[in-house]
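My questions will all concern the structure given below.
Up next is chain A:
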Amino acid sequence: MRSLQSNKVLLDVRNLKVNYKLSGSTIRAVDGVSFTLKKGDRVAIVGESGSGKSTLGLSIIRLCPAEITGEVLLEGLDLLKLEEEEIRKMRGSEVSIIFQDPGSALNPVMRVGEQVMEVFTSHGFSKSEAYNRSLGLLKIVGIPDAGKRMGYYPHQLSGGMKQRIIIAMAIALGPRLIIADEPTSALDVTIQDQILKLIRNLSESKGLSMILITHDMGVAAEVCNYIGIMYAGRILEMGSLEDIFNNPKHPYTLSLMSCIPKGQKGVLKPLPGNVPDMSNLPEGCKFRPRCPYAQEYCRLDEPELVPIEGRLIACNRVR
Partner candidate 1 sequence: MEIVRGENLSKFYDVKVSTTKSSVLKAVEGVNISIRAKEVFGLVGESGSGKSTLGRLLLWLERPSSGRVLFKDLDLLKAKKKVVKEARRKMQVVFQNPDSSLDPRMKIGKILLEGLECSGYKGNCHDRIKSVVEDVGLRPDVIDMFPHHLSGGMKQRVAVARAILAEPEFIVLDEPTSALDVSVQAQILNLLTEIQKKIGLSYLFISHNLSVVSYVSNRVGVMYLGELVEIGESNEVFNNPLHPYTKLLISSVPSLYMSNKYDVSNYNVIHEGSNGVVKGCKFSPRCPYSDDLCRSKEPKLEGVGHLVSCFHVSGVTNAAR
Partner candidate 2 sequence: MISTIKEVLRYKMVLVCVLLLSAFIAMGLFANFIAPYNPLATNLSQSCQPPSLSHPFGTDELGRDILSRVIYGARLTLSIAFAATAVGAAVGIIGGVFSGFYGGAVDMVIQRLTDVLLALPGFLLAIMFIAIMGNNLTTVIVSVALAMIPSFIRMARGLTLQVKELEYVSAAKQLGVRNMKVMTRHIIPNISPTLIAQVTLNLGTAILFISGLGFLGIGIPPPQPEWGTMLGTGSAYIFYAPHIIIFPGLAVFLVVFSFNRIGDRIGEVIAVK
């Protein structure tokens, strides 16, 4: 199933930082994130609100109106150093993004078929070629009666159908990487299941790599083979899905997993406190105020993300 190139690194993010400047203070939405993604792999970036996960996804494709530093190497090419025109060409063709709300991502006064075709025609395809390819795409993403549905307006389609159209537009030009930002959060659970399976199958069959941003660990488990846990702009733990889920090591990961209700059994052990205020972060380890194992050295030293036993982890105690 995996191609021969499956060991090649597709995306190498090095010390990515995204800073927002707000009336005097600087918000470090992404504070030095580094990770690699191999071809065909799907990594989930999991975090709560304010963790910086959406900013991370948007900054890779430079859709963030903020100051971005570091390196984002797509098969060796640094996306952050490209000119505006060059990065614009890459969006949609090399790297695609799928957003959360399918309703607002589609033009309400344009037929969906035309919108998919537009992806092709704006990249040099003829109208008839665009039509054929669009029709094919709609079939691939599982829209029945595709010919008829090409002529539908977005409001005539359900949420799940609209998201399928978005996915079709995202994979249209055969991108190497797809960034999906909470792609199913706005959908019902039964529809979500269908869409997640579709995303996973497409990724596997076309060898597409993916960064899936979500707050839901279950969603991460359904789709991805790697997972990174984000908190206050930093990655605290990252590794293969099985590793992390079967043997979570970082206190935050442990807490997150024990917060999820597991049927009637088990007691919920909630994390005390609130998600951090990004304009007022604590010294040292950002998770320290809520960590049940916090020590004095956690306040003095901000832990680095280092490889330990086959995964990356940022915790002074584990080291």
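In this section, a residue touches a chain if its C-beta (ideal position, glycine included) is under 8 Å from a C-beta of that chain, and two chains touch if they have at least 3 such contacts; residues count from 1.
A quick word on the picks: all candidates are chains of the complex that A comes from, given by their letters.
None of these values were measured; they are calculated from a predicted model.
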Direct contact with chain A in this complex, candidates 1 or 2: 1
Touching residues (chain side chain A, partner candidate 1) in the complex: 48-49, 142-144, 156-158, 160-161, 188-190, 192-194, 196, 215-219, 221-222, 245, 255-257, 259-264, 268-272, 274-275
